[in-house]
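What you see is the complex with one protein chain gone and the rest in place.
Let's turn to subunit A:
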Amino acid sequence: MTTSPLFLPRDTLDAFLLALRDSGFERILGPMARDGAITMREIDTAADLPTGVGDRQHPGHYRLTETGHGRCFAWANGPQALKPLTFAPRETLWRCERDDDGRLAFRDAGLRHTPTAVIGVRACDLAALRIQERHFLGEPDPDPHYAARRDSLLLVAVHCSHPADTCFCASTGDGPKAESGFDIALSELDEGFVATAGTDRGQQILERLGLAPATMAQGEQADAEIEAAVRCQTRSLPGQNLKDALYARLEHPHWDDVGRRCLSCGNCTAVCPTCFCHAEQDEPVLDGGSSDHLRQWDSCFTAVHSYMGHFLVREETRLRYRQWLTHKLASWHEQYGRSGCVGCGRCIAWCPVGIDITAEVSALLGSGDAQS
């Protein structure tokens, strides 16, 4: 569902936050400019939002800038947005208690999370969320930890009007407009926001505010900004399904080339909103009688990811990069029916040596080799 657009004047933003709290979302996360980056943090009032803050992103480069105007969503995604909220970087899955006779009892970790509204979610991250939901919540073993975190969230999207130089969501089909997966979606204009609801609970929250319908001109202005955001994206992938093209190039010499530049640091997997790999480990609890079983983010760029005792499946960086790229853009289609890349550009900006997934794919495929 998407409701007909309402207009939320800029000076009612605080009333909007209040309506979220009154609807049971005790905690509100929104973008904040902190430590040189836009990150999602707990906000109290609209004054916490990054008004006048923009960003400049290039391969291996991310800087905040001043925009000189009064908008607060005039930036492209920072290093992380939604993923840590649903797939925690580190969490306990269960605890094992051992009594004096050596008997073991396995207890589930707590699954209660504060109801949280997140403001400023981008289309690419909503697309990534859908992918991770398929991964963690699909049959036969849906993950209750992921489910509990996901269920605690209300999502307020803001359509992207200021993509970075690194963004290419238009070519993956995942943005810049948030088409679904949100409770409420906003388009930011100078004087306020065009708001639509995507769910009943989103609609109920908007109804509390008694907003007037957006005018035709406001609707057109919002659409025009999204159109402009599409046009300003210069990067792209040469197709939405590169499976056959990449599988045909598993022994291409370019893997050596990128393998020489890649530091195997795993930054790309940490910032990627779709990467789901994690390691499990056990940690004794200080009481001496129990042990926690944890999972924490892992990366196919680490050596232990493919450790098999007597050998590593992927000893060389070249092979790890190939695993990453072919998983993202090829085998993902077989596993989840779509590419694992939503075009957010984070792996490009946060790579310390500026490796650019779109450029690597072009080099592998050669020009004029695009797939449908």
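FYI, a residue touches a chain if its C-beta (ideal position, glycine included) is under 8 Å from a C-beta of that chain, and two chains touch if they have at least 3 such contacts; residues count from 1.
Criterion: contacts and distances are computed from a predicted model.
Undergrad: Which name from "2-polyprenylphenol hydroxylase and related flavodoxin oxidoreductase", "Hydrogenase formation protein HypD", "Carbohydrate ABC transporter permease" or "3-phenylpropionate/cinnamic acid dioxygenase small subunit" does UniProt give the chain that's left off?
TA: Hidden chain, UniProt protein name: "2-polyprenylphenol hydroxylase and related flavodoxin oxidoreductase".
Undergrad: Where the complex has a chain not shown, which of A:1, A:228, A:250 or A:263 is the residue touching it?
TA: Hidden-chain contact among the options goes to A:250.
Undergrad: Which one touches the absent chain: A:104, A:263 or A:353?
TA: A:104
Undergrad: Considering the whole complex, which of A:36, A:89, A:173 or A:284 touches the chain not shown?
TA: Within the whole complex, the residue contacting the unshown chain is A:284.
Undergrad: Pick out which of A:64, A:147, A:209 or A:359 touches the chain that's been left out of the picture.
TA: Result: among the candidates, A:147 touches the missing chain.
Undergrad: Residues on subunit A that touch the omitted chain in the whole complex?
TA: Considering the whole complex, subunit A reaches the absent chain at 93-94, 96, 98, 102-106, 108, 135-136, 140-145, 147, 247, 250, 276-282, 284, 291, 293, 295, 298, 300, 304-310, 313-314, 316, 318-319, 322-323, 327, 330-331, 334-335.
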